[in-house]
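Accompanying notes for the structure given below.
With one protein chain held back, the other chains of the complex are shown just where they sit.
== chain A ==
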Amino acid sequence: MAFQILLNVFIAFVWMFLSNSFSSATFIIGYLLGLIMLFMLRRFFTSRFYLGRVWAVIKLGGIFIKELVAANVAVLKVILKPKLDLRPAIFEMETELKQDWEITLLSLLITLTPGTVVVNVSEDRTKLYVHAIDFDNIDDAVDSIRSTFEKAILEVSRS
């Protein structure tokens, strides 16, 4: 991915030299032309076309903000309820993610989800121990994490 971006910047510079005008407008035009070229030549790269991954990162950012707001409304409800009837629990969930940065990102996202905080990551990095503030069903909790966050992170890291 980094290689494709570098190549795109290089094409933009070549465009600036070709048109003999060194302004940011020319750079942007060259960058867009380079984008089209890289899209046409995408089958010669080992990884996929990089705009897809950029879009996945933007989507992940959107999920981050949405979950932060939802989590705060959930905590608000728990705290301001006149009678505290919490059922806290620590449950364990397995993760498919392999690399360290993916697991870090997943635990950040889980910590920002409504009602869950990651307490520990197991030594072999296959399990996460999650503290839930109001726990009813382990399968639901794991499924909701898996279907949203893990999928979004896998979408970013897929080559």
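In this section, a contact is a pair of C-beta atoms (placed from the backbone, for glycine too) under 8 Å apart; a residue touches a chain by one contact, two chains touch by 3 or more; residues count from 1.
By definition in this document, contacts and distances are computed from a predicted model.
Hidden from the displayed complex is a chain whose UniProt protein name, among "Sulfur relay protein, TusE/DsrC/DsvC family", "Sulfite reductase", "Na+/H+ antiporter subunit G" or "Energy-coupling factor transporter ATP-binding protein EcfA2", is "Na+/H+ antiporter subunit G". Only one residue from A:V14, A:L41, A:V57 or A:V75 touches the chain missing from this view: A:V75. Screening A:I36, A:L86 or A:L154 for touch with the missing chain picks out A:L86. What chain A contributes to its contact with the hidden chain is residues 64, 68-69, 71-72, 75-76, 78-80, 84, 86-92, 107-108, 111-112, 115, 117-120, 122, 129, 131, 133, 135, 138.
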